[in-house]
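Once you've had a glance at the structure underneath, I'll fire off some questions.
One protein chain is absent from this view; the other protein chains keep their places.
So, subunit A:
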Amino acid sequence: MAATHTHGAHHEHADHGHHDQEGLKMFGFWLFLITDVIMFATLFATYVVLRNNTAGGPTGEELFNIPIVIASTFILLTSSFTSGLAVLSMQQGRLKGLIGWLAVTAVLGAAFIGLELYEFVHMVHEGATLQTSAFLSAFFTLVGAHGLHVTIGLVWMIGLMLQLRRRGITPVTERKVNVLSLYWHFLDAVWIFLFTVVYLMGVM
């Protein structure tokens, strides 16, 4: 909620009964994130229930390639940091810096997706598919759902960069950048849980 106040406050207009549209949208997005948290929580719960049901197929310990996962974790954490730098540039009114840092974030996000796809393809080649066991169904669905979120974020980021080039920093684009960066940090937080629950606990 803190963000609602800080960002809502400085472009609140004093006209009576006309609500601060950007502030409302920011609050609405927080609520959307709550629903997304519950969706991921449901997927996590399913994964935890099913993670030992390997049905004679490969286990996580045999499949997970920890160095790659650590690399993608660093990439995603860095992209969260660069998306923060983008917001910082925006607050200083530097449009070029904003678009530049968003581009860096997008490249890092794409690299993360690339590594994830590599991991998935590799596993499928070893015969560990969605159809192999309940554990792998839950694994691909949970990790894939996060990857899908990141991909949607990438499309969104590209669209927003185009809008920023056309319109510059306005209250509307400012709110859009804030929402996107919130979403990006959220994906980062989900990944930390994923890294812990799926990969670390999987190889322990």
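Heads up, the rule we're going with is that a residue touches a chain if its C-beta (ideal position, glycine included) is under 8 Å from a C-beta of that chain, and two chains touch if they have at least 3 such contacts; residues count from 1.
The rule is simple: contacts and distances are computed from a predicted model.
Q: Given the options "Quinol oxidase polypeptide I", "histidine kinase", "Transketolase" or "2-oxoisovalerate dehydrogenase", say which is the protein name UniProt records for the missing chain.
A: The UniProt record for the chain left out of view names it "Quinol oxidase polypeptide I".
Q: Which listed residue, A:83, A:105 or A:132, touches the chain dropped from view?
A: With A:83, A:105 or A:132 as choices, the missing chain is touched by A:132.
Q: Given the full complex, what residues of subunit A touch the hidden partner chain?
A: 15-19, 23-25, 27-28, 31-32, 34-36, 38-39, 42-43, 45-46, 49-50, 53-55, 57, 130-135, 137-138, 140-141, 155-156, 159-160, 162-163, 167, 172
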